[in-house]
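Pasting in a structure now, in structure tokens, and then I'll have a few things to ask.
A single protein chain has been omitted; all remaining protein chains appear in their positions.
Letters A and B mark the chains in the order given here, with residues in each chain numbered from 1 onward.
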Amino acid sequence: MTQVLPWAFLVTLPGLVLGSTGVIKKPGVASIPGVLTLLGCAVAWLLGAGQPSTVELGGWLPFLPDGRFLLRVDGLTAFMLAVLGLISACVYVYSLGYLEDDPGIRRFFAFLDVFVGAMALLVTAGNLAVLLIGWTGVGMTSYFLISFWRNRPGTLYAGLQAIAANAVGDGALILAAVVVPSGCGDLTTLQNPACTPGVGGVPLLAALIIVAASAKSAQGPLYFWLPSAMAGPTPISALIHAATMVAAGVYLLARTHALLALSPAAMAATAALGVATALFGGLMALRQSNLKRGLAYSTVSQLGYMVAGIGFGAPFAAILHLGSQALFKALLFLAAGVVIHALAGEEELAGMGALARALPAAMLAFLIGSISLFGLPLTAGAFSKDAILDGGFAYSPPLAWALVAGVLLSGLYMGRLFFATFYGPARAAGVIEGDPIEARGGLVGIAEREALIGTTAAERRHLHRVPPTLTWPLLPLAIGSLVFGFAEFPQGGLGHVLGPVLGPTEAVGLASGPGLVAAFLGLLGFVLAGAYQLRRRGAIRPSAEGYGWVDWASNATTALAGSFAAVQNGRTGRYVLATVLSFAVILIAGLKA
Amino acid sequence: MTLPLVPLICLVAAAVLVVGLAEPLTKRPRTLTAIALAGAVAAALLATNVGGTEALVVYAVAAFLVVTLLLMPAFELQYQQQRPEAVALVLLAGAGAIVLATGGDLLQLIIGMETLSLSSALLVALGHGEAAAEAAFKYFVLAAVSLASLVYGLGLIYLATVSVNFPSAGAPSLLLTTGIVLMITGFAFELALAPLHWGALDAYTAAAPAAAGAVMALSKLGAVVAIVRLAPLGGNSFLFVLAMVGLLTVVWATLGALAQREIRRLLAYSAIAHAGFLAMAAGSGAAGRQAAVFYVIVYGSTAMLVFAALAGLGPRPIAFGELPARLGVQRSLALCFGLMSLAGIPPLPGFWAKLALFGPAWQSLGPVPTMIGIAAAVAAAVYYLKPVPDLWNALRLPSLRATGNAGVVLAGVTVLALTIVPGFLWAMIRL
Partner (left out) sequence: MLTTVTVLSTSAVLFALGATGVMLRRNPVAMLMCVEIMLNAGNLVLVLGSRAQGNDAGQATALIVLVIAAAEAVVGLGLALVLFRNREPVDVDEPRAVRG
């Protein structure tokens, strides 16, 4: 296992080749053994079968300070690989059913395979050069998958927003890779004094890492791409935009926590950023009318908790919460996907309601995910959130109390989503024009669509069959959301494995004072929101998509670009004039210098 | 450096032969391509007697020529009878690029640059339609102005140093510096730096794709090596000016590209942006100069890949959405990977080239220009990647049967090789 695991990024390659070339007839099936192997190997490593190891090929990129091809596996890597393997396996099986009628299903699984490979490379990367490959690779595949349904309006724009935000992070990491002194670049040695950049020093490097992580994990002003990314198929929202890729930012922060610890300003900034984003995400989630976007803002908020945990100096708590969030958020998204699939593409809460009896598995899954999210005691989310709060109180009690308030928000928004989706009167959204069924393709057959035109909204609501491949993957995720917290307990289990990497791990207790308060607030919020939701008469009206400031920035850039392009007006006379004058200017500048 | 005479003779001889036999060869396109390919391949094989960087330049030029010649059947000409002339022009452009890059003295550089510019202008002019003639004329006029600058600069250098050889480093006089600056600005036109890029931009847009790739790749290769050899003699502060001109070019072209909706105009602006990066690299010290040569060869290979994919699509402007339908599986994939490499997505070689340049830039130019350069480089991803989801749609997996275009395959293999072992190319660059 020690020799095998560093090469984890190749595990989906056979599936990719066999699936794309059509050797295996049924799409997607070829890729499943790959992710199961990944899961098995990673878990085996964690249970003791493997030792930390590195793979090194020198002289690969001679123009970088550290241009080796360096892979490293340690406890943190194995944990991330296990999470990746488990969620991917569930999502792969789920996608077999979700996309069974989609003509692009083979392309979908090809992208998924590349994503899993890139994510694996990201977490096994030993130095910045290899990290950059994985980092950009997951960004690319995320973009391709967000804009997967090209015939739907707005998917490309959503994808470009993801590109724009990722570009900021990529730029920061590129700068980090080139400014470190010669020979430096190994992620575990960035905190050495010899590896401090000459200009800017530790604060610069720390700032770059924080910016890169914020872009990937949708923190601070770079949050905007994550709700837009919900334009992609729901399995992608579960795998990439809830559990794995967005967690890569937190992973990077955890990996470089020793560097961050060298700069108290960086730690404070990280903590503040995390807390602010946690609260912001929670408040925005309360205002969403779209089920997936509500969950997306919830992800932003939970990532804020993790980032705050890093800032508090508790990386182990952050990673523990990464695991919990992966499990319960993926569970929530897959359950939402069952609902969306059954309603033939309806994502607005205004089109849901009274589904508990029709979709019991989804309802139960959503409930379990919710209680783990707001942290009912003994669930996974409770343990990990507790650990973060412990770290918070040790660092800065006001910030920690803010996080506790945030738990109330999480209870409120999850309650609202849960009860609006599964209880209350049955609703169906929209009129024929702009009707969701008309605008969306792929999930409703042509004959069905014809039959539906001219019907009223209420008549139209009938539920599609939910294939069993959509419900079985919910089970392992539900179990995980409930019991993952106990992974800490057998002889300090997970803490024992992650300790060498993340420093002394905090004891994860059953419940501490503030933790119990938080759990109570979460439950209170859930119940209150439910009561309010069940009492209200009208439906939650669909609110407009898009955010003012992002659209404004996009339009401003396009206008600016247009003015630059307009300078090239086609007149030869102008060209010559500009050229001669430019010669003169460059000559003068060159002589003055 | 000395001129690699034997490879040059192969190329020129092949060109002369092709033009001399133009009458019969018009009706035998396969023979035509075969003769030209023989010339290019012979040039590469016979370059083994020449040392270091000259050999590298010859190999690179030969590779670009071979890909272009393999695309000749898809070259859209206004008059089909002009096919032999077009082939000859491609070969002569290659010869010009080699002379520009490896010339032993300044006069040879000028001769090489003129051969290259004039051949490029004519290649553009041979394409379909009014736009081609117009773009060729614009490119030509600006080339003429640059030539005048080059000659005047040469004159001043001669006046100052009594020879047309490369001036030796040492205390430069005003005359000498003026001469060097004028010459480098002339080469900067060939490289297509702003604000001298106007003609090149239109030429790259209106040229037939099979020719556009060659024109871009060869002109940049020749110009970069010439600048890299000459620029240090102008002093460190001039190098900084050169790098700043490069930075201006990068920002200008990136913004211009963001407004584009048509693939060839987009690629033309992208060529200008890459020229800017090359200038930044050339102005960043010795490590930067090595990075510049690395970058230009990587860029040339990628440009060949992209234009090989687009060859034969006709002179009409093509919006992004139409691309998948008209390209087919193999060429869509080639275009995808080409665009991603231009955008600088690892592990494709475009990314390695950018990384190679930003390190020296940080050392020599300081934090702010480097950060602006990186920002422009990553922002470029937005416009390069816009067409890509539509191109992936063209993949009707599992049909990966090749649609048989040797030029695309060769270019693809080159890019793939540079992805996996960039160090190999890096080691070959000894300046």
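As a working rule, a contact is a pair of C-beta atoms (placed from the backbone, for glycine too) under 8 Å apart; a residue touches a chain by one contact, two chains touch by 3 or more.
Just so you know, these numbers come straight off a predicted model, no measurement behind them.
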Where B:Phe75, B:Phe140, B:Phe166 or B:Phe189 are the choices, the one touching the absent chain is B:Phe140
Among B:Ala47, B:Leu122, B:Ala188 or B:Val415, contact with the omitted chain is made only by B:Leu122
Options B:Ala13, B:Ala74 or B:Leu107, residue touching the unrepresented chain | B:Leu107
Would you mind spotting which of B:Arg265, B:Arg289 or B:Arg331 touches the chain that isn't drawn?
-> B:Arg265
If you put the missing chain back, which residues of chain A would it touch?
-> 565-566, 568-574, 576-577, 580-581
Sites on chain B contacted by the missing partner chain, in the whole complex | 107, 110-111, 114, 118, 121-122, 125, 130-131, 133-138, 140-141, 144-145, 147-149, 151-156, 158-159, 162-164, 202, 205-206, 259-260, 265
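By definition in this document, only the chains that are shown with their structure count from here on.
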How many Å are there between the centre of chain A and the centre of chain B, using C-alpha atoms for each centre?
-> 40
In the complex formed with chain A, which residues of chain B make contact?
-> 137-138, 141-142, 145, 149, 174, 177-178, 181-182, 185, 188-189, 195-196, 198-199, 201-202, 234-235, 237-238, 240-241, 245, 252, 255-260, 269, 287, 290-291, 294, 340, 345-347, 351-352, 354-356, 358-359, 362, 367, 370-371, 374-375, 377-379, 381-382, 385-386, 388-390, 392-393, 395, 397-400, 422-423, 426-427
Residues on chain A engaged by chain B in the complex (per definition of touch) = 19-23, 59-65, 67, 104, 106-107, 110, 129, 132-133, 136-137, 140, 143-144, 147-148, 150, 156, 159-160, 163-164, 167-168, 170-171, 174-175, 177-179, 199-200, 557-558, 560-562, 564-565, 567-568, 570, 572, 574-576, 578-580, 582-583, 586-587, 589-591, 593
